[in-house]
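Excluded from the complex is one protein chain; the other protein chains are retained at their positions.
As written, the chain order gives the labels A, B and C, with residue 1 at the start of each chain.
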Amino acid sequence: MIRFNNDYSRGAHPAILKALADTNDTSYNGYGIDPWCEKAAAEIQKTVGRPDADVHFVIGGTQANFTAIAACLRAYQSVISPVTGHIHAHETGAVEHGGHKILTLPAENGKLSAAQIAAVAEEYRVSPIQEHITQPKMVYISFPTEYGTVYSLRELTDIRAVCDEYGLYLFIDGARLGYGLAAAGGDVTIQDIARLADIFYIGGTKCGALFGEAIVILNPELKPNFRSFIKQNGAMLAKGWLLGLQFYTLFHDGLYFDITRRAVEMAMDLKAAFTAKGIPSYMDSPTNQQFFILTKRQLAALEEKYVFEPDHPVDGDHDCVRFCVSWSTLPEEVEALKADVAAL
Amino acid sequence: MIRFNNDYSRGAHPAILKALADTNDTSYNGYGIDPWCEKAAAEIQKTVGRPDADVHFVIGGTQANFTAIAACLRAYQSVISPVTGHIHAHETGAVEHGGHKILTLPAENGKLSAAQIAAVAEEYRVSPIQEHITQPKMVYISFPTEYGTVYSLRELTDIRAVCDEYGLYLFIDGARLGYGLAAAGGDVTIQDIARLADIFYIGGTKCGALFGEAIVILNPELKPNFRSFIKQNGAMLAKGWLLGLQFYTLFHDGLYFDITRRAVEMAMDLKAAFTAKGIPSYMDSPTNQQFFILTKRQLAALEEKYVFEPDHPVDGDHDCVRFCVSWSTLPEEVEALKADVAAL
Amino acid sequence: MIRFNNDYSRGAHPAILKALADTNDTSYNGYGIDPWCEKAAAEIQKTVGRPDADVHFVIGGTQANFTAIAACLRAYQSVISPVTGHIHAHETGAVEHGGHKILTLPAENGKLSAAQIAAVAEEYRVSPIQEHITQPKMVYISFPTEYGTVYSLRELTDIRAVCDEYGLYLFIDGARLGYGLAAAGGDVTIQDIARLADIFYIGGTKCGALFGEAIVILNPELKPNFRSFIKQNGAMLAKGWLLGLQFYTLFHDGLYFDITRRAVEMAMDLKAAFTAKGIPSYMDSPTNQQFFILTKRQLAALEEKYVFEPDHPVDGDHDCVRFCVSWSTLPEEVEALKADVAAL
Partner (left out) sequence: MIRFNNDYSRGAHPAILKALADTNDTSYNGYGIDPWCEKAAAEIQKTVGRPDADVHFVIGGTQANFTAIAACLRAYQSVISPVTGHIHAHETGAVEHGGHKILTLPAENGKLSAAQIAAVAEEYRVSPIQEHITQPKMVYISFPTEYGTVYSLRELTDIRAVCDEYGLYLFIDGARLGYGLAAAGGDVTIQDIARLADIFYIGGTKCGALFGEAIVILNPELKPNFRSFIKQNGAMLAKGWLLGLQFYTLFHDGLYFDITRRAVEMAMDLKAAFTAKGIPSYMDSPTNQQFFILTKRQLAALEEKYVFEPDHPVDGDHDCVRFCVSWSTLPEEVEALKADVAAL
């Protein structure tokens, strides 16, 4: 079976395994106070164009999300999220377990608009019963979204303007950031992300690392005591250098961008094959996740050889499914699938 | 500099790195539903003599602690811990952040006694104001303790009896379990642990793994929906097979026990060298952590070549410090330190 | 100014003030362990036809809601609520602060349907990723709803059937229960409520008491240690007999039902006056809360003499507003308003 079911189904890029092997006998301080974390942070600061950024490494995405939210919000404050946002849809209520309400909004193409956010913030601002409702204080969006779509620079800039107007923090979940930055037709750079967000993270788990996410804090209000939040939320790795080492490996020579760009290219290639066959996309994703609407027969045929993920039933004869290409996808895997799609 | 400051200062046992490399190109399902987790769980069930045990793999110790506590307790229930317990002393209030009170008791040699536990449980049982205080429902102990000491089988059996009498869960933090089971003069086996605890975990991070802890649930009441607690608490690794693979490697042929036993042997050797020099131990630890009371002059001399950890000041001229031997300590490192101690 | 803005704008029914004065010099045990709480509980058990019910008195509605939810749910479980539900819309995220997700559903006439609930429960049941989402375990509805509407016996019975099928608890917020039971054309009795709910509460604050709500627990699973949850959530009144005394006064001779029925009769009278004038209702409420859609001119005219509450703007020239009749509304207040409406 060939797996397209997700982008975290294989270990790590060989360069990372090599780095782990090369340093395995060296001993380090624990908890992220080590030369690799320091070097990785410096590479990331340089890459995002913000030498003033604080960079912290945590193990996974759910942790990154609830830790960042805990660190940014007071108890009576809430976070605005599209209804499709990962924090709302796939984290077992971790944000609420941490005490915060998520204000969900309908998502178009997996995205929020500046106007939607402004409406919620304005509703609170003019509310005569402010103390009976939570104060929206943070906007959570994913880049790319859970459906593979990306915000344009214009859209992000408009969201930033609303955040400035209403005093909201902008938090960008970049679990798949590399793929989003490589989006076909996209115009957002990692420097834009760092310029527009108050806090965001760079996903490693789905982009070539064994595991790990790099949280980047731009807003000085959010920097103090962040390590206390990390530890309290169980997101501090004892052997912290393992995270620094991986991010240094991914960022010091651009590897992160190379491998995610290559994956997006293959995904576009794959999409073309489905499209050529007349198979519709659920959303027009320019990144590594592709959602297709298959007939039951097509689905059954492809399931014989490929692993992919059900998303939702469409009607009695059609299902929406997800195919993920990743940093670890082999060209021959894509070629095989293309051929089988053509033969459907 | 030679590091004795902790037992998580190097990567992983070579067998684990090799296993990671060998499987790096294989693709798996995520979130711990994979053949390696299954195989590792089977090895652990066999090793602990409990085929009925549920086994879950999480990333680190703090997570293991607060996730287990969250899964076992209702909001009005509390956990009894020695004042030196890791959950009380080193986890940034993570248990309280999760909503639970820790009832701390004085620790003798880092340990609780059955009598102490019974006293707290009895105090609640006879309280005329039960609803104004929390219900002690769990006992948290570490094996070995944070000071390297271990409970005898008699002590553990007595604690179990009190837990049975009062309906308390016994949770054993085994972050350093391997070292505890290899304790000089110890009489507790891993099968005893599994027979006496309701839930415990087997530490990987400090015992040869890159990272990871295996939670073992014996009490059927505590099994349902445990994976929901893991996910909600951010302790579920996307590439879950990395944990299963490591624990399979450590347990299928006894490697876990070999490397921790060897570490304890070296620690005993080291303790003998300090003792021979007339340097007192703070506690008489039979495991890999050794606490010595050094004069300022001795401390300064050893600091030139070795990294070790301050524990607490004793008086104007003496400090208590910790030396850790671990699965990764080299015989020549111990020999060097022994020679330097002898030369003090 | 005459107030129709809410149903908690005056003190208490004279019988309650008299009871307070009559007993002011008597001394009691604290925290709800007293003869009045006992007698009140007995009256309520008799009234609802469930001698096995546990009855607890708390101070207010928000407390009643989050305490009940805390007592019923484990951390990974969530509560289904209409988007208009009080716990979602007016409690500053108290439920989330307590750690639980609210699964909101669109509300028709302020109500949920059995089919909607079944759909959410079924989605969870068949989910291949159960541990990544919360488990819906409780249904929260209000009787009457926040818009004054009521469920029919058929609707409640259907909801109960879904709860039984999926193992959900049914929690009925009865902050205005008296008004709901007196609904024009309604067919639900308090015995029905007690037969169909697992837990519900009888509102005192809005129905003649100075303050206080009586939580009634029918499901034996939910009874143990409820007083611990009450105390932990700050809902236990030191002078608990004040609550018992009030509920005894309201229930021992049917006063509760008399005063709320009278209020609903006046509300129907009032509605008829608006309707006769051609002023539309926002929803067709058969209880004490009436929502009318006024023109700006009508609104301005009525604001000169009456206090009522804005609900939401409808369009440039119309606003939806709420008029509340209550146990304390005087017939002449209603007559005055009717005359002024007729004169608009």
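Note that a residue touches a chain if its C-beta (ideal position, glycine included) is under 8 Å from a C-beta of that chain, and two chains touch if they have at least 3 such contacts.
The structure presented is a predicted model; accordingly, all values stated were derived computationally and were not measured.
From the options A:Ser81, A:Thr145 or A:Gln232, the residue with contact to the unseen chain in the full assembly is A:Gln232.
In the full complex, subunit B makes contact with the omitted chain through residues 75-76, 78, 89-93, 96-102, 104, 128-129, 131-134, 310.
One chain of the complex is left out; on subunit A, the residues touching it are 31, 70, 74-76, 99, 130-132, 134-135, 225, 227-232, 236. Of the residues in subunit C, those that touch the hidden partner chain are 3, 5-6, 8-12, 14, 17, 20-21, 23-30, 59-63, 66-67, 91-94, 97-98, 205-206, 210-211, 228, 231-239, 242, 328.
In this text, only the chains that are shown with their structure count from here on.
Chain pair with the most C-beta contact pairs: A-B. In summary, the pair subunit A and subunit B forms a contact in which both copies contribute largely the same residue numbers, shared numbers making up over half of all those used. Here the CA centre of subunit B is 50 Å from the CA centre of subunit C. Centre to centre, using the average C-alpha position, subunit A and subunit B are separated by 34 Å. In subunit A, the positions touching at least two other chains are 91-93, 97-98.
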